[in-house]
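One structure is given here, and the rest of the page talks about it.
Note that this complex is displayed minus one protein chain, with the remaining chains in position.
The block that comes next holds chain A.
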Amino acid sequence: MIDAIFSYEFLQNAFAAGLIIGVIAPLLGVFIVVRRLSLIADALSHVTLAGIAGSLYLSQSVAAFALLNPLFLGIAASVFGSVLIERLRSLYKHYEELAIPIILSAGIGFGAIFISLAEGFSSDLFGYLFGSVSAVSREDLGIVAGIAVIVFLFISIFFKELFVLSFDDEYAKASGLPAKWIHFLFMIVTALVIAGSMRIVGILLVSSLMTIPVATAMRLSKSFKGTIILSIVFGEISVIAGLVTAFYFDLAPGGTIVVTSIMLLLFVIGFKKLSVSMKKGAVA
């Protein structure tokens, strides 16, 4: 496998992009999970699908789109979707969760229309839906690296504000923090990470890389910083093991990465139960 990584550029791209995504998806995912926004990641990934399918369709008829990386329109759609979600959440103050099914179904709806209009690109689309080891180009890697820089800058600049907002948003507003703006920026950055991650994990599974490693880490860590570190560790293990399995068995990496992360979660839940029952036994 290591020889293959040195020999093939596409594998280098896939692994480099995977390692970056393994950090940024769980890093942002911690804030998404503790703020109970997990389903928003799903909604945005489906909006990204509409953008990508639109770009692939337009590339068949408009010359300019043939040269454009579909990821760009996917990113634009995802960011637009995040703004729409916020708009709907403020419109339906008493039913904020309504924004998620509306945007999610709009994403699938537009995606389905573009896919049926195109009557093609099934192999391209499969890669976008479930991830692909071979489809990550140098340009894709550059985009993922650029998104990672934005994520690191955003988290390091606003870490303390994001923590307060995540823990208690009413307190954040009362203490005079610009909660609305920070939340808006958070949604934009989330949209970027979802669009950037799907080359490896796939649109349908991208939200799982933002939530399952966090769910695993929360079983073990008492502190917020500890939860972030463990989430990244579990994210990286899932990505590396998932990519290796996908390469050797010619499987979609999205599936292998998610199944690995689920296995880690089950192992940690089992381990915790066992240690609790052993402690109880020792006390008795």
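Here is the rule we go by: a residue touches a chain if its C-beta (ideal position, glycine included) is under 8 Å from a C-beta of that chain, and two chains touch if they have at least 3 such contacts; residues count from 1.
Here is the rule we go by: contacts and distances are computed from a predicted model.
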{"item": "Hidden subunit of the complex - UniProt protein name among \"ABC transporter permease\", \"Zinc transport system ATP-binding protein\", \"Ferredoxin\" or \"SGNH hydrolase-type esterase domain-containing protein\"", "value": "\"Zinc transport system ATP-binding protein\""}
{"item": "Contact with the hidden chain (one of A:78, A:211 or A:227)", "value": "A:227"}
{"item": "Sites on chain A contacted by the missing partner chain, in the whole complex", "value": "34, 36, 157-158, 160-161, 163-164, 166-178, 217-218, 221-227"}
